[in-house]
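Excluded from the complex is one protein chain; the other protein chains are retained at their positions.
We call the chains A and B, going by the order they appear; numbering starts again at 1 in every chain.
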Amino acid sequence: MIRFATFRLLSLTLSLIAASIVVFAVIEIIPGDTASYMLGLNATPEAVEALRNQLGLSGSIPERYIAWAGGLLTGDFGQSYTYRVPVSELILDRIWISIPLTLYALILSTVIAFPVGLISAARRGKLSDYSIMGATQLGIAIPNFWFAMLLVLIFAVNLHWFSAGGFPGWAGGFWPATKALTLPAIALALPQASILARVMRSSLLETLTQDYIRSARAKGLTRGQALRRHALRNAMIPVLTIIGMQFSFLLAGAIIIENVFFIPGLGKLIFQGITQRDLIVVESTVMLLVFAVILVTFIVDVAYAAVDPRLRTRK
Amino acid sequence: MKWPVQLKLGAFITVFFIAIIALSFFWTPHDVTILNIPEKLQPSSSKYLLGSDHLGRDILSMLMVGGRTSIAVALIAVSIGVIIGVPLGLLAAATRGSLIDEITMRSNDLIFAFPSLVIAILITAVYGPSASNAIIAIGIFNIPVFARVSRGAALSLWTLDYVLAARTFGKKSMRISIEHILPNIINLLIVQGTIQFSLGILAEAGLSYIGLGVQPPTPSWGRMLADAQTFIYSSPRLAFLPGMAIVMMVLGLNLMGDGLRDLLDPRIRRGR
Partner (left out) sequence: MIDIRNLTLSIHGTDILHDVSLQIPQGQIFGLVGESGSGKSMTALALMQLLPQGGKTSGQVMVDETDVSTLGEADMCALRGNEIGMIFQEPMTALNPVKNIGDQVAETLLIHGQAKKSEAHTKARAMLDRVGLPADRFPLTRYPHELSGGQRQRVCIAMAIALRPKLLIADEPTTALDVTTQAQILDLLQELVREENMSLLLITHDLAVVAGMADHVAVMQNGVIVEQGQTEHLFRHMTHPYTRQLFEASSHQPDRDSDSKDAPILEVINAVREYKAPRTKLFHTAPPIRAVNDVSFTLKSGESLGLVGESGCGKSTLTRAILGLDPVQSGEIKLFGHAVGPDLPIKQRAAIQVVFQDPYGSFNPRWKVSRLVAEPFHMIDALPTDWREKVADALVSVGMHADDMDKYIHEFSGGQRQRIAIARALILRPEIIVLDEAVSALDVSIRAQILDLLAYLQKRMGLAYLFISHDLTVVRAITDRVLVMQAGKIVEQGETEQVFDHPKHPYTKQLLDAAPQIPSDWQEKKHA
């Protein structure tokens, strides 16, 4: 188990290095000079030169990469050109909105999908199964940002249960903040829950045809007991994969949905960075998102080993 | 073979939408390039079947023309995924365990760490927003999807005796991949292609909505939604209609994909 985790940790590190090279390379290949690109056409040569120095654009490419990557490691993300503050500060302010929103949606999605998938599998071929499958089919087809607009229309504009947008900040207490994130989280979670419920159902049904379920039934377990005691844990293996992938979809989705609800998260920061050509902000924020996705993949991999003893002895 | 119900329904919806969108190349009720501010935000009428938008353009015409963008982006993105991903997957399977396999699969994992949106953000930051951004961003993300599906399916075929037999006849991996492997995974690729196509439509809508995709004045469903957001209190219809178009198109494709899977996958058929 320790060997397994070590191995995974090693590959996590390698993935991070590879990803940082990709991000760095994409920003590097900007046609022309990065500094003059950032400043636009009207910049004076002095300003460009100043920015070049500030960006550390003077050294060779490997030097610049090492300086940038080293900075990331020590928490020094560079200085935002437009805000004139350290990027780490900007990110720290916003990450505590985007990540909780993503996790909130992930929890909602899982909490909804599990029972729904389970019921559907247990009642396979019955009316409730067909209705659930029909509903999930619809859920997958709904774009989350559009669903968010509909939610605002119904729950904020018509029913006044929630505010239509904005975020009070965590300083104002846990509940008001959570409440403000609830509609966005639902909008993100429902389409993903539909996918997850379908995967859960088909994985369970597949597992139920396995020989060991027949063995369990021959021992005297009822259909339900066999499902709970034997099928569930085995069926979790593909479900875990999907949950891991959903994190990255939800994180991307959160960035889009922050727009609908006027939430000042990472999404806002990135788009401002793009419109203001503040590449340092874009570069660092993207790297942070990629880091989060890779980290979650690592956690899912380790969770596999917890579920499946076969993985603990193999590499 | 009998067509499953969801295949019939899905194919009907998809064909219906594609037909209407294709019609827009020859005819639309109104010209979408002409603004008619005095007749903005009209309710549905005999002149504007689905009403008009904030610039007085006919919504139905906008939907027809906008659908072209969605389909084109999604289709090209899927093609990128298939054309690059499938050969990579086949190559990885043919050289399983080798360095090539390892490199291919690890780079796939790496791309998976960059959701389409992140790729789009990076490209936009460098080159500025455009429709080709959306295509490249979604297309790149499709590559590992098709590579994985092909590799997984091909690996199980490589263990079969007919592949072993072909090797004893002196056939090279490349030839075996084309003659024996590809024809037997094509069903799986068709199903995956339908799914990725529908995901592509959703992704394009998302990117255009936040301004990283198609740029004005080209209409697209995602952009119509972005425009509609300002008028969501006064004219919710503006937000409702393009959203419904996306939902129906994606639903049709997904139903078709599911139906095709049932029809083409012998494993499931035997299970019944």
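By our rule, a contact is a pair of C-beta atoms (placed from the backbone, for glycine too) under 8 Å apart; a residue touches a chain by one contact, two chains touch by 3 or more.
In this text the structure is predicted, and so the values were computed from the model without any measurement.
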Under the definition given at the start, what are the shown partners of the omitted chain? A, B
Which of A:Leu127, A:Leu159 or A:Ala218 contacts the chain that the document leaves out: A:Ala218
Can you list where chain A touches the absent chain? 3, 6-7, 210-212, 214-223, 225, 229-230, 233-234, 307-310, 313-315
In the full complex, which residues of chain B touch the absent chain? 160-162, 164-171, 179-180, 183-184
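FYI, only the chains that are shown with their structure count from here on.
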Which of the residues in chain B end up touching chain A in this complex? 106, 109-110, 112-118, 121-126, 198, 202, 205-206, 209-212, 225, 228-229, 232-233, 236, 239-240, 242-243, 246-248, 250-251, 254-255, 258, 271
The chain A residues in contact with chain B across the complex are 15, 18-19, 22-23, 26-27, 29-30, 137-138, 140-146, 149-150, 152-153, 157, 209, 245, 248-249, 251-253, 255-256, 259-260, 270-271, 273-274, 277, 279, 282-283, 286, 289-290, 293-294, 297
